[in-house]
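Take a look at the following structure, please.
For this view, one protein chain was removed and the others were kept in their places.
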Amino acid sequence: MSASLKPSALQGATEAFVTRFEGLKARLPGDGDQREAAAVLLRRTGLPGPREEAWRYTNLRSLADQEFHEPLTEVADCAELLARVPDIDAPRLVFVDGRFRDDLSAVPPTAGVRVGGPAFGLLARPEHEKLVALNTMLAEDGAEIGIAAGVDAGTLLLISLATDQNGRAVAFHPRHTISLGEGARLTLVEIGLGEGVYLHNPVTSVVVAKGASLTHLRIQNEGAAAFVLSTLYADVAERGTYDSFTLALGGRLTRAEIHARLGGPNAIVHLNAAQLLADGQHADFTTVVSHDAPNCASRQTVKTVLTGKSRGVFQGKIEVARAAQKTDGYQMNQALLLSDEAEMDSKPQLEIYADDVKCSHGATVGELDPEQMFYLRSRGLPEAEARSLLVRAFLAEALDPITHDQARAAMEAAIALWWERHPA
Amino acid sequence: MLEIKNLHAGINDKPILNGIDLVVPTGEVHAIMGPNGSGKSTLSYVLSGRDGYAATEGSATFDGHDLLEMAPEARAALGVFLAFQYPVELPGVGNANFLRTALNAQRRARGEAEVDAPSFFKLARAAMKALSMPDDMLKRNVNVGFSGGEKKRNEVLQMAILKPRLAILDETDSGLDIDALKIVADGVNDQRGPEFSAVIITHYQRLLDYIVPDRVHVLSAGRIIRSGGPELAKELEANGYAGMVAEAA
Partner (left out) sequence: MTAVAETLDAVQSVTDGGYKWGFSTDIEMDMAPKGLNEDIIRLISSRKNEPEWLLAWRLKAYAAWLKMEEPNWAMVHHAPIDYQDLHYYAAPKKKPGPKSLDEVDPALLAMYEKLGIPLKERAILAGVELPEGELPQVAIDAVFDSVSVATTFRSTLAKSGVIFCPISEAVLEHPELVQKYLGSVIPAGDNYFAALNSAVFTDGSFVFIPKGVRCPMELSTYFRINARNTGQFERTLIIVEDGGSVSYLEGCTAPMRDENQLHAAVVELVAMDDATIKYSTVQNWYPGDAEGKGGVYNFVTKRGACRGARSKISWTQVETGSAITWKYPSCILQGDDSVGEFYSVAVTTNMQQADTGTKMIHIGRNTRSTIIAKGISAGRSNNTYRGLVKVLPKADGARNFTQCDSLLIGDQCGAHTVPYIESRNRTAKLEHEATTSKISDDQLFYCRSRGLSQEDAVGMIVNGFCRDVLKELPMEFAVEAQKLLAVSLEGSVG
């Protein structure tokens, strides 16, 4: 089985990362043993290859062909990127090229925030997710955000900017944790922007305690040449809510992987997403929702719009453990193919071990409904406008649950801009 | 004869019936009326043996058989029939198949000969004609895609074919227009005779214009607070439940 993986570029890339770690490790903060263990793991297994079920649709070959360097240490000028950050009134934590920038940040008064080193957290599984092993080995910085029990911390922005390093490809691996105490509330708006060629490989651990509620809105609008491979783990306790929405617009090769566990009764998880892809973009939205307690509900609406020679991937697995009776799991994945060269691959998956459950998934792939198009045009809309209207209507179902007005507006604006640049 | 004595029952430990006494002699039709939440549906479920509806005290017998000790199918074989307030859908199960299976299961349990397919269809067609139901009703899946009215008529059709000795109609009139109501009432009246009794559970007096009961009982908070002749229903229609409930309290 592994025979076909070798002597691949993936092995070479793995070696390069491990070698970099060897050179850096004296300087890297935090638990050295953990990093060494990750390095051993990574050296043994390499980066994920196409023969692995979880990576059958996303090939890291193009990443492996790229040589990455350390981000430059001098303080980068990022005024242009900053200007593109949407207008949302809230305190902010800004990372530039993976490093926290105090001068650009406004640390919120209501949240316990610690920066200046990676926040490893306890949920990550480097032994299962190889990119998490890579992150563990090389993580340099990150944010630890803690909301005390009972506190409503309002909105917080977590911003990642990647600056153009004059054609030098760089890699950074931030490591964040977000934990909400009992009954705490937070809306975290995460924004990724960048220029040039880079690998952004963040790992985030989210812990939602009893009755707490985290709304996590992510706008991935990174550079067109970027590799963005994020992994997030969420653990939600009794009556807790993890409500997330991911908008993926940028990047050359991107994957957003989420592992959400409903660990206490009556917990709720929403993992919604919209992906808009053009040119040769490849975007992958992969989720594993584990129902480990009774009476929990999970919802997923994932929409992908594909133009040009793009490729979209959705992999969504719902696991229901024996104890998780009365689970209500729903997943809908829909894709619009707007070009003859685009490809959509979808793998919705159910793994059920409890009998008294209500689980369903649906998936559709197709083009815009010609009848709807004709109807709109017969009412006088030009073709492009009709198409734009129908595409927005298609996306609306995924966007509608977003109640944060400014974030929602930012997303709508980003989508409108994307549409202007990539009219189908 | 249905005899209910001091019946206490509830759902999952929550008491709903608090000592019901009721006798329905063979050949009589009794109506049970009451406001929402008075325990009408619970009574029908306890009598027909639904899981989770447990009697905690008292008794209910039919012709001397202890109903409360019997499995639902055994009660059915004895001749007890519940017309559901919300008939259940059985996807993929044809109506004719279902009815014939049920009929023969009951007949078998009673030691009677089974009905072969031709006789069954003769019987079913006759019953459907009487209820103004189209023939294709037999081909459709049990209650799947039926309108509210069709579902209720299907319940009455089942009653006509299974020929119970005691029919319990749980708000069979709800959701019916006047034409359907007459059809349903005719279906019940056709069954009336010295060997047939019925308990008609309803919120409104309307149905009782068409099925004139021998006795009317008013249920409130899990007890029968008044009994009388058909005129009691008219009184309720005129004055509502509130006064009577207050008076009893």
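Side notes on the structure shown:
Order as written gives the chain letters A and B; numbering starts at 1 within each chain.
Methods note: contacts are C-beta pairs under 8 Å (C-beta built on N, C-alpha and C of every residue); 3 or more make two chains touch, one makes a residue touch a chain.
All figures in this text were calculated on a predicted structure; none of them were measured in a lab.
Of the chains on view, those touched by the hidden chain across the whole complex are A, B. Of the listed residues A:19, A:62 or A:364, the one in contact with the hidden chain in the full complex is A:364. Here one chain is not drawn; of A:70, A:345 or A:412, the residue touching it is A:345. In the complete assembly, the contact with the undisplayed chain comes from B:76, out of B:4, B:76 or B:127. Within the full complex, the residue among B:13, B:51, B:177 or B:231 touching the omitted chain is B:51.
One chain of the complex is left out; on chain B, the residues touching it are 48-52, 71-73, 75-77, 81-82, 84, 87-94, 96-98, 100-106, 109, 117, 121, 141, 158, 162. By the touch rule set out above, chain A reaches the unshown chain at residues 1, 53, 322, 325, 335, 337-367.
The rule we apply is simple: only the chains that are shown with their structure count from here on.
Between the Cα centres of chain A and chain B there is a gap of 57 Å.
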